[in-house]
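Note that one protein chain is taken out, while the other chains of the complex remain in position.
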Amino acid sequence: MEDALTLILAGISVGSVYALIAIGLNLTYWTTRTMNFGQGSVMMLGAMMTAVLVAGGVIDALAALASLVVIAAIMVFTEVFTVRPALKIGGSMGWAVSTLGVGIILQGVAAKYFGSQAVAFPDMVFSAQDYVEVFGVRFALQYLAILVLSVALVALLELLLRRTVWGRAMRAVSMDADLAAVAGIPVRPIVLGSYIASGLLAGIAGMLIAQTGGTVDPAFGFDLMIFGFVAAVLGGIGSSSGALLGGLVLGVIEKLVGGYVSTAAAHGIAFALLVVVLVARPQGLFGQREVVKV
Amino acid sequence: MTGVRRLLTALVTNPVAIGLLVVALFAGAGWMSGGTLQILTFLLVNILLAQSMNLLTGVAGQISLGHAGFFGMGAYASGILMKSYGLGFVATVPAAVAVAALTGLLVSFPAGRVREFYLAMMTLAFGLIFREVVREWNDVTGGAMGLSGVPSPMLRTLVIFDLKIDAAWYFRIVLIITAAVMWLLHNFIQSRFGRAFYAIHVSEVAAGSIGIPRAATKRLAYVLSGALAGLAGAFYAHLVGYLGPESFDLPRSVEVLVTTVVGGLGSMAGQVLSAVLFTFLPEKLQVFAQYQFIVYGIILAFSLIVIPRGLAGLLLLPPRFVKRAALRRVGDAAEPIRAVQATSEPGLRVERVTMRFGGLTAVDDVSLSLQPGRITALIGPNGSGKSTLINVISGIYQPSSGVVRFFGRAITGMADHRIAASGLVRTFQDPRLVPSFTVRENLLLGAHRLFRRNGLAAALNLPGAIREEGRHLATVEAVLRMAGLAEVADRTIESLPYGYRRLVEVGRALLAEPRAILLDEPAAGLTEAEMALLARLIRAMKQAGLMVLLIEHHMDFVAELVDDVVVLDSGRVIYHGDVQGMRRDPQVIAAYLGETEDVDA
Partner (left out) sequence: MRHARLLGFVAASALALTAGAARAEDTVKIGFTTALTGPFNEFGEGVHRGVVLAMEKWNAAGGINGHKVELAELLDDQLIPDRSVQNLRRILDNKDIVAILAPSGSGPTLAVVDMVQADGRPMCNPQAQTPSIVYPNGLDKPPRPNVFSITIQNNVEAEKMADVLAKKFTKIGLLHESTGYGVTGAKLLKEEILKRNKNAKITQESYNQRDQDMTAQLVRMQRAGDEVLMVIGLGADMAVNRKNMSRLNMNIPRYGSAGTVTQPFIEGAGDLAEGQRAVNFLFASADPMRPATKEFADAYKAKYGVDRWWGPDASRPQASMAGTVASGYDCANLLFDAIRRANSTKPADIDKAMEATNKYPGAIIDQTFTPAKHNSVGPDDLVLYEFVKKDGRMQLVPTQE
């Protein structure tokens, strides 16, 4: 029983990581129906730049801030020079290829200037030894921080979307960008804003995750991004609370399968779950069906 | 630029030039170094793989992020069967193709249900599941250690019929098979099958409306794409002689997708160019030394933006989807639409149909019937349920209650493509054509349900298949003339003004040689001259004995064409009779109070 609790808590921990990534991916999906396939590299860059700057003697917070500023610039670049032109051209998924390309560029740049070997990431918020006890089982504060952040972000996003002018504008853009533009809503800033916000979330996620593992290297983030996608789809693309739940469900299932069935099967089962959900409920476990008009 | 494109296109589509190239490579193999032979064989593998991806993503429009899975299936199947079970090359390669095709079939069931981003996610998951299975199934695949010692011509360990195959002969074998497969594939894509793939690519609903079964068509695309990837995989397995899970991981899937996109979606020749580029690129990128990873990223990020239609769009004219042999054969012969055997009883009966969406009743207890050789107008204010009724009749919606009978048979609940295939077709408010097809190709697409020759005949360009296509092309010619489209017959839809598109869509429905046709606002946005052509088309339908149901707001247009009028208001039939009667009917006038201009116009 204690095992089960340990596994569930571990599942919630990694699940909140997936959720955080999925929430970031969702943001751009709302505004442009695209997701940044280079998100893994953005996470990597956030963590790796911070680590390198800290190693070079910069204060933690300043290093993190500098990295986030760079990320924001990269996201603007990505939107303006790859996503938007790709969407203009039409064709179904050109943006996937071009954002993936940006991700590879970032990875190459990081390998060139920071080296391809893993660099240590400093303990910024909590260390691996910090924990709280939940029914006699340790729950690491590093993960708790991620979980709290994810939940807070979901609450904040829901609040922003429902209660503020910007939120309503964003929803309008999400429904129909052309119509929103006609209605005088500043579509461009909203789209750019969603990309920047998505990047910042990814950057923060990268730092928090690198901290739990202790290191970061240029290839960091890609696998996590895939699980972020899975979480987003499980929860229902476009729903931030869905992304949170999707991430947690994915994490817990993965850990329970790993703990009780086979660790080798854990990833495979996560992907199989994705296929099953896509077939049975394309709108996701917690999402609402998009009405298709003929 | 167009001149250059025309020249290049003439070159790459010229059978003699291609034949010469193949012969030259075949003969030249004897003089090539091991490295050249090897990289050229890699090139052929990449060409096959790109064609596989192009068929599925470029032609049929089903994006795949897990193509390494199909490729790996073929590679492991051939490698394992030969190494562990001692089967010969002539058995393992077809087996690999079959295994990969079967994988394609299995994937098509879940994948056929989702689209776009969801499909990307599903195929991604498929690729990753394949990777996990390969990595964990140690006893069969060699697991993470990989499978070494697969017989390979590079090591002189590959034996076919007791002959030791060297690198040159392996290259020749792969070359001949690749060339043959490309020829078959080319013919296949230029047949009704390729056109059907394109139709579901552009609009599944529109494809269904002319009798193209979307599930079966997608299934076929997955099976063929799987088979092609499996063939590439089998060749790859023996080329390298070692199979490791990292060779079939996500980067491979991405690489294939990128090759296809850069080559130009839908263009077979573009795929070849792109495969050449990406096969030799790593070698060329070596000059960038430590920057080559970055350069690769730059190519991915911006190639689509710099050359939106890929290499093919840059260098070549767009591919065509009609068999040239059939075009030559038919010349400018025209054959009118065959008349339907006239019957006096109503062929289409809508019996007490009700359609509710949640709390909203869009169609309320509607009954009507259509007679062969008569045109019935369906009119009513916006939101009165006209389009919903057409959607119910054509099988897109299933009614909440009531029955639609077509020549006595209840068709409610039948799939839209089956209804269309039984001779009941429709058009849409917004024309749903294939934008990159010419007018002629779009019209020919309408005849899809009438083709009888199978895919093999189409791929082999058998005389029967050419004859059949020629026959329908002759009918297309007749419709082109009748609709005033002959001048633009060979221009693509996307290059034409809106009015033409409407006419083409109506013409396409007519090409299906239906017994009943439902036209949803065909005159909207047409000029006077175009309307006259449309009227001519609709009259021709009547003369051919078709039942015609016409939704239209334009009253002058309706008045001079139709025999009967049905008026809907708030989902109910409020009038049924002739045009004069309608104009006097108090209920109709009341319903149109807010929209008097429509009645009086």
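Letters are used for the chains, namely A and B, taken in the order the chains are written, and counting of residues starts over at 1 for each.
Assume a residue touches a chain if its C-beta (ideal position, glycine included) is under 8 Å from a C-beta of that chain, and two chains touch if they have at least 3 such contacts.
This one's a predicted model, so the numbers in the text were calculated from it and none came from an experiment.
Looking at B:9, B:78 or B:247, which residue reaches the missing chain?
That would be B:247, which touches the missing chain.
Would you indicate which residue among A:107, A:150, A:174 or A:239 is in contact with the undisplayed chain?
Hidden-chain contact among the options goes to A:107.
Out of B:20, B:90 or B:144, which touches the unshown chain?
B:144
Touch as defined at the start, partner being the missing chain; which of B:19, B:86, B:282 or B:413 qualifies?
Of these options, the touching residue for the absent chain is B:282.
If the hidden chain were put back, which residues of subunit A would touch it?
Per the touch rule, subunit A residues meeting the hidden chain are 3, 6-7, 10, 13-14, 17, 107-108, 111, 115-121, 123, 128-129, 131, 138, 140, 142-143, 209, 212-215, 217-220, 223-224, 254-255, 257-259, 263-264, 266-267.
Could you pull out which residues of subunit B are in touch with the chain that's been left out?
30-31, 33-36, 38-39, 42, 135-136, 138, 143-146, 148-149, 152, 154-156, 168, 240-242, 244, 246-247, 251, 282-283, 286, 289-293
By definition in this document, only the chains that are shown with their structure count from here on.
With chain centres taken as the means of their Cα atoms, state the distance from subunit A to subunit B in Å.
That gives a centre separation of 35 Å.
Provide the residue numbers of subunit A that touch subunit B in the complex, in ascending order.
33, 35, 81-82, 85-86, 89, 91-94, 96-109, 111-112, 226, 229-230, 233, 237, 264-265, 267-268, 271-272, 274-275, 278-279, 282, 294
Spell out the residues on subunit B that touch subunit A in their complex, using ranges where they run on.
61, 63, 65, 110, 113-114, 116-118, 120-122, 124-126, 128-129, 132-133, 136, 205, 250, 254, 257-258, 261, 265, 290-291, 293-294, 296-302, 304-305, 308, 391, 396
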